[in-house]
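Missing here: one protein chain of the complex. Every other protein chain is in place.
Now for subunit A:
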Amino acid sequence: MTPNSAVRQWRKPHFIASPWLRWGLILGVAAYLSWALATLPFDWERISQGIPRAARIFGGGFPPSFERYELLFSGFKESFQIALLATLLGVLLSIPFAVMAARNIAPRPIYLLGRAVIIVSRSFHPVIVAILFVKAVGFGPLAGILTLTLYSIGFVGKLLAEEIEEIDWGQVEAMRAVGASYLSTLIYAVFPQILPRQIGLSMYQLDSNLRASAVVGIVGAGGIGGTLMNAFGRYDYDFAFAILLVIIAVILVSEGVSGWVRRRVW
């Protein structure tokens, strides 16, 4: 012990400094939760009836049946096609929109337009967009492709625009100093800097589109989702279970591949 020093204590400061605000928030959340639980109509009788039904469905799924593998295969083939085409289209289209929506390289009116496009295409979940497109262009893979393209533009475009806003400005300055045009500056100073991110996002988007293509299929936009919906409708739980297993396997493989590709790009 050093002389003339009292024992000094230390506590980590609270995240919210004011005790009134801190306790007020905790009490408020607790009160809302208990009110929400009390007022939502949970029908315990129906839940207890539902459990054996769920058990029957899962029971019906065992053992999974791969008998109709042709249907399974053609469904997946269509899903792959939808996902691949939508990713390709979406990623290509996201580049101009990302350039438009980057504050540092787009003039103000163009920037606002670009942001607006991205915000609109991100506002709705793919399922809602799919319902609209199925109404507009009819059942089938075209609706799925359009849906996922729009979804990809929104997601990739937004992240790419943010990436452009964070580039090293010195490289742009250097291209301006040599007298390069706007387009040449874009392809020399901007695109090389965002390329790794672009590839990473495309891989991630392919992954995500594959998953989403199964979902939008349920509302009639083609692919394995439709096959799954039909299997459920006909109480073919063993076939439905087989489809689910293959979906899981495909997602695992695609995640592995996209992770590997993203690590390789530096």
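As a working rule, contacts are C-beta pairs under 8 Å (C-beta built on N, C-alpha and C of every residue); 3 or more make two chains touch, one makes a residue touch a chain; residues count from 1.
Operating definition for what follows: contacts and distances are computed from a predicted model.
According to its UniProt record, the chain left out of view corresponds to "Phosphonate transport system ATP-binding protein" among "Phosphonate transport system ATP-binding protein", "Oxidoreductase", "STAS domain-containing protein" or "Tryptophan synthase alpha chain". From the options A:P41, A:P63, A:G170 or A:G233, the residue with contact to the chain not on display is A:G170. The hidden chain makes contact, of the residues A:A6, A:A36 or A:L183, with A:L183. Within the entire complex, the positions of subunit A that touch the omitted partner chain are 103-104, 168-171, 173-181, 183-185, 187-189, 192-193, 195-196.
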